[in-house]
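Shown below is the structure under consideration.
A single protein chain has been omitted; all remaining protein chains appear in their positions.
After this line comes chain A, so read on.
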Amino acid sequence: MEPAEAEFLAEKELVTIVPNFSLDRIHLIGGDLGPFNPGLPVEVPVWLAINLKQRQKCRLIPPEWMDVAKLEEIREQERKEDTFTPMPSPYYMELTKLLLNYASDNIPKADEIRTLVKDTWDTRVAKLRLSADSFVRQQEAHAKLDNLTLMEINTTGTFLTQALDHMYKLRTNLQPGESSRSQDF
């Protein structure tokens, strides 16, 4: 899966906006949205929020975890723990990128937030690599990692599965099995 696909899935998450237009309830295949009244906050999926923002029809309200103090706390906790801490949203990386790219004027201290999220991401990816290395080194059969997000899995997934494939094939060499022999004349 590519990062763009993960971003597409992330756009289904709900975010609060304050529209400046009015519209009755709209009925979409995925569910109902609205009604939209100027000045009243309403929850919509991110794809719609970004689109409205680009057309200057709304103002985005950052999710409650996208705040400097909260992110600092998350970052500190991530650094302390050896395992992965649960993240406030399973799509934190994608949402950060989308909201900060399109709506940075609505988000206070956008640069600091970007830095904090990046720090947390770096810590998590480092932990993932450490865990992958110990997994390979000890030739474990199976490992369980909680609280990983899709984006992190994507970035290391291809490499890890290929390496494990190779390791598996090298390991089957250890068993001197009877492979099919060609005919003897």
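In the analysis below, a residue touches a chain if its C-beta (ideal position, glycine included) is under 8 Å from a C-beta of that chain, and two chains touch if they have at least 3 such contacts; residues count from 1.
Everything below uses one rule, namely that contacts and distances are computed from a predicted model.
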Listed names "Sec1 family domain-containing protein 1", "Prefoldin subunit 5", "Globin domain-containing protein" or "DNA replication complex GINS protein PSF3", matching UniProt entry of the absent chain: "DNA replication complex GINS protein PSF3"
Listed residues A:12, A:27 or A:171, member touching the removed chain: A:171
Footprint left on chain A by the chain that the document does not show: 2-4, 7, 97, 101, 125, 129, 132-133, 136-137, 139, 151, 154-159, 162-163, 166-167, 169-174, 176-177, 179, 184-185
